[in-house]
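Note that one protein chain is taken out, while the other chains of the complex remain in position.
Now for chain A:
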Amino acid sequence: MNLELNATNLIKRFGARQLFSIDTLNLKEGDSIHLNGDNGVGKTTLMKVLAGLDKPCEGQVSVTPAKRKLWSSNLHPRVIYLHQSPYIFSGTVRENLAYGLKLRGSSRQQTNDAVDKALSWSRLEPLAHQQAYSLSGGEKQRLALARAWVLNPGLLFLDEPTANLDKKSVQNVAELVADLQNCGTAIMVSSHQSNPVTELCKQNMLLTGGQLKKNVVNEALYA
């Protein structure tokens, strides 16, 4: 059964300031959305709320099919959020890739096989045994994507995945994201600029003035 995320009557406030109010939002496997909006409008917060990492002040987010009981009520094992600047755990590249698999109870053999595939997929094989903190920004972004890919996500939130990356790294990230899309993973990419990753998206949404406008074509952005 395909994964589907539904959000209804979402309201997020910080103190007296209302960040956004969204009536409905539906995401399902195969979707690809570019979430656009100026700095500070709440793109990151919205994505974290949808991913279950932050709680809305009002409204609810539900993901079907329902998750296993092991996970908390807010988080779904197939919904993954990637930070603008990914956090890399201490340890090697391999250890970072194995992190989520170990949590899911994979055997050592299964984990090793899946990590090998992820290294190949992200073209990080030569760096497999390197301390992950020593990777470049682009390599860290690829590692974060591979760390998610290895868990077979149904829905992936990418928060400004190309910020601070050079052209080649952006292209590399775009290729990996395109591959994830081809595997059926729904993606939501936040960015206030057009780039090779956002160009992969079939839908555009604009978060502005606390409202989410769907299917917006921003000509200035895509010119």
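What we mean here is this: a contact is a pair of C-beta atoms (placed from the backbone, for glycine too) under 8 Å apart; a residue touches a chain by one contact, two chains touch by 3 or more; residues count from 1.
The working rule: contacts and distances are computed from a predicted model.
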Task: Undisplayed chain, where the name is taken from the UniProt record, one of "Ferrous iron transport protein A", "ABC transporter, permease protein", "Pyridine nucleotide-disulphide oxidoreductase" or "2-oxoglutarate synthase subunit alpha" - done: "ABC transporter, permease protein"
Task: Among A:Ile11, A:Leu75 or A:Ala128, the residue in touch with the chain that has been omitted - done: A:Leu75
Open item on the list: For the chain left out of this view, which of A:Lys55, A:Arg104, A:Lys167 or A:Lys202 touches it?
Closed with: A:Arg104
Task: Footprint left on chain A by the chain that the document does not show - done: 48, 51-53, 70-72, 75, 77, 79-81, 83, 85-87, 89-90, 99-100, 103-104, 133-134, 147-148, 151
